[in-house]
Every structure is written in structure tokens, then in C-alpha cells.
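Following this message is one structure expressed as C-alpha cells.
The other protein chains are all here in position, but one chain of the complex has been omitted.
Let's turn to chain A:
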Amino acid sequence: MNAPDRFELFVLPDGVKKLTITPDTKIPNAATFKIEKEDHTLANMLRMQLLEDPKVLFAGYKMPHPLDHYFILKVQTTPDTTPAHALGNAITELIQTVGAMKNKFEMDLIRARAFEEAKSNPVGDADDLSSHNVDMDF
């Protein structure tokens, strides 16, 4: 039938660029980024991170149509930097944030696993401990 392929949502077709930069013709230091095959997950993260940058005067995104799987991100910066540079910084910052989050998660996971382990085999009883010692090699 005429239903679009479901993989169109996330597979970049041949010859299509993941990212295109269009400088704004009317506003200085402004550009529009078109990012293909991505959604709010990435767009909102980038927008919020860009807004944290004091050199970014404007950052906003939209998904122009629910059947088109791309978003556009408009960025305007102060004259001492460029929108592409600001976006680069935002991405670097986010990679660091997610990396740190992952490290923290892995660290707490070790603690949580040890805790769950201790809960499932309690070694509180003295009997238990002594019976363990019998087979132990010193």
C-alpha cells in the first residue's frame, strides 16, 4: 500500500546529509541547522544546552511536520563566535554530561548490586559464618 516505510524514521538514506547549515541572510551571526532522522530526544537537549551558553542570543527548534523525520535548530550568537561553534560547544558539553552520568550510574550500580547481594544472602547468623569457615583454606 502507500504506507511509508517505518525505518524512514531513523535510517539516513544514501546521499542525504545528516546535518546542513544554512546561514541566515537577514540576521547577523545566525544560522539554521537541519538535522535529519532525529527527534525531540536530541533537539530539546541541544536547545537547552545552547541556552546555557551566554554567547547564544537565541536557540530554538521545531519539527516542521510529524511525517518528516528531521528538525531545524535556529541559533543566533554574539559577534565574537559563530552558531556552528556554539553548537559544537553544546554538543561537547552534553557528551561530558552524559559521560559523567554514565560513570555515576556505573559506580552506584556496584554499590546497589553489593547491597542486593547482601540482602538476598544474609550472613548475619553466627551459625552460618562458622559453617562457612569449616571448608575454608587459610
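Everything below uses one rule, namely that a residue touches a chain if its C-beta (ideal position, glycine included) is under 8 Å from a C-beta of that chain, and two chains touch if they have at least 3 such contacts; residues count from 1.
What we mean here is this: contacts and distances are computed from a predicted model.
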Name per UniProt, for the chain absent here [options: "Vacuolar protein sorting-associated protein", "Ribonuclease P protein subunit p30", "Aminomethyltransferase" or "DNA-directed RNA polymerase II subunit RPB3"]: "DNA-directed RNA polymerase II subunit RPB3"
Interface with the unshown chain - residue positions in chain A: 6-7, 9-11, 17-21, 35, 38-42, 44-45, 47-49, 52-53, 84-85, 87-88, 91-102, 104-109, 111-113, 115-116
